[in-house]
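The complex appears here without one of its protein chains, the remainder shown in place.
Showing subunit A:
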Amino acid sequence: MESRRNPRAVVDPKVRQVGFFTSSQPDSTHQPDPIASESHPVASSISPSGNSLSPVMIPPPRHNSSDTFLLRAAAAAASAVSPSSFSYSTRRDFPDGSMTASPGRVSRASFSKPSSSLPGVGMDSMAAAKSSSVPASGLTTVSVVNMPPGLSEKESDQKKNSKPLKEKTTKAERRALQEAQRAAKAAAKAEGGKAPLVSSGSVASTNVKAAKPAKPSSQKNDVAVAAPGPSEKKGGQTEKDRKKDAPHPRMQYDDESRVVKAKRRAVVKQTEAKNRVELFRHLPQYEHGTQLPDLETKFFQLDPMHPAVYKVGLQYLSGDISGGNARCIAMLQAFQEVVKDYSTPSEKTLNRDMTAKISSYVSFLIECRPLSVSMGNAIRFVKNRIAKLPITLSESEAKAALQSDIERFINEKIIMADTVIVKHAVTKIRDGDVLLTYGSPTAVEMVLLHAHELKKKFRVLVVDSRPKLEGQLLLRRLIKRGISCTYTHINAVSYIMHEVTKVFLGASSVLSNGTVYSRVGTACVAMVASAFRVPVLVCCEAYKFHERVQLDSICSNELGDPNAISKVHGREDINYLDGLTNNANLQFLNLMYDATPSDYISMIITDYGMVPPTSVPVIVREYQKEHSLV
């Protein structure tokens, strides 16, 4: 830490000029010593094993970044990181419960407590920091592998550090984060503009922390926001460009400059649909069916792409794999292949290079189809595991550990979870029940089949809707097993709801306000069911839970192929809209998901048991805790 404090002393005024760290500054001035002494043992105990290269003290997770290019990083970091590294080390202490160690930190903790429940958040952001800061530094390697260093480096960098962060931070925090990134950039620019990117990731992640105490005093925050403005303007242009290049999982597609840049580096050249619905400009909408042949021809040009990932991506694109679990498992298995075939390039460390690789694969998969929440959680898990690989492991050991970790995730979080859900849900099915289900949820299908095996007497109503007609597949499978079924379409749901005794639904994700994010139409079914006083049970694995909140189905959604709506499959007589698809007055909206308000849901069946929708945030928190401790 001393070595760091030196440059900081030099840069100190700059940090102040940036003005953002007002809240944490007092802290750092008050108690640099306890922190230093605190993080010293930790850092020093590990760093010798990792790198003999640098005398610079780096906290453990970041410590992986200490390779050839650490000096650069250190130089850049020194400018802006000082508060960040500081807060980082504090954060590390939280899980240990050693919060009482220093008075300064205690006051800090108590300060930030009101803004959010600390342990959970600390854990979150810790995980985030790990998955973000490490990739951040690992990024340069990608750029070496790839193409023009500037672009690719920046894009994957941004993705990694912003993805896990964005998903879990509040708006204010996100804003703070942006400001912090800008501030860091500006500072680094002034320093000489050398690779500030690397540090920005960690700065950002840590500054989430720093920003939190500042939140109550919004005035300060405003000042901070105002301050970096000019300094950024003078230098940050190219930096900004590169930063914005990043494909973000929840990128807002109404920002034209971003879209143009994202397109420039996209592997999958999707053609934008021409005729789009005004309300959904913030979501990507592409002409479907044009990319596949294009991608196929490109296969040999995409040398860094692992064939397994490539295959999965194509399957997403063509729709061969759909459903949250199937997509997630396919992706994880592809990653297993990746790990198996991986060999660390010389002069790289496994952790960093692998995370970078995974990130580039993930961005490819996003281009093929936006990530589902389940996949996002799984990716977070994988990155977390990579980041936590002990440096002492040999490459083959590390690979084996990773593979078994992924295997374990698939088995525990998906397959075992489903069996537990089935066990719970079956208890809710009685003889004589009439169960309604919508679409083709895998968990519900397992429940029904299991109940049938238990010789329960019940009937199933399969409700389906255009354009996917997934219900027909479910219908076929149920009938094959000898379950008596009734099939209908979603419009008729109020006609048949009279006879229904329970509604079983699946979910793509359950958000922490209890909203169930699921196949479009689920909300309709749940609404009608609750209007008819029929209990609605949602089966969802806990790994699909997410701390995001959502009130409507418009802010975040996925758009399917609009042409699937104008053409009715198998009904040639319905051709009213032929030849009108390019009419400027006519749009087609093919939503993929919708958000069911929690008041329609009676119960959510997960692997943790059967809970009301109000208990979702508890599970999200517990799950995250378990997740980061594993």
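Assume contacts are C-beta pairs under 8 Å (C-beta built on N, C-alpha and C of every residue); 3 or more make two chains touch, one makes a residue touch a chain; residues count from 1.
Rule of thumb we're sticking to: contacts and distances are computed from a predicted model.
> Just to verify: the chain that's not displayed, which of "Translation initiation factor eIF2B subunit beta", "Ubiquitin-like 1-activating enzyme E1A", "U3 small nucleolar RNA-associated protein 4 homolog" or "tRNA pseudouridine(55) synthase" does UniProt list as its protein name?
Missing chain, UniProt protein name: "Translation initiation factor eIF2B subunit beta".
> Touching the left-out chain: which of A:Ile483, A:Val510, A:Ile604 or A:Ile619?
Residue touching the absent chain, from the options given: A:Ile483.
> So one chain is hidden, and I want to know which residue out of A:Ser363, A:Ser553 or A:Gln624 touches that hidden chain in the complete assembly.
Residue touching the absent chain, from the options given: A:Ser553.
> Out of A:Val260, A:Leu589 or A:Val618, which is the one that touches the chain we can't see?
Checking the options A:Val260, A:Leu589 or A:Val618, the one contacting the hidden chain is A:Leu589.
> Taking the full complex into account, find the residue in A:Thr515, A:Ser566 or A:Gln624 that is in contact with the omitted chain.
Hidden-chain contact among the options goes to A:Ser566.
> By the contact criterion defined above, which parts of subunit A meet the unshown chain? Give residue numbers in ascending order.
277-279, 464-467, 472, 475-476, 479, 482-496, 498, 519-521, 523-524, 527-528, 531, 552-554, 557, 565-566, 568, 570-571, 574, 576-577, 580, 583, 585-591, 594-595
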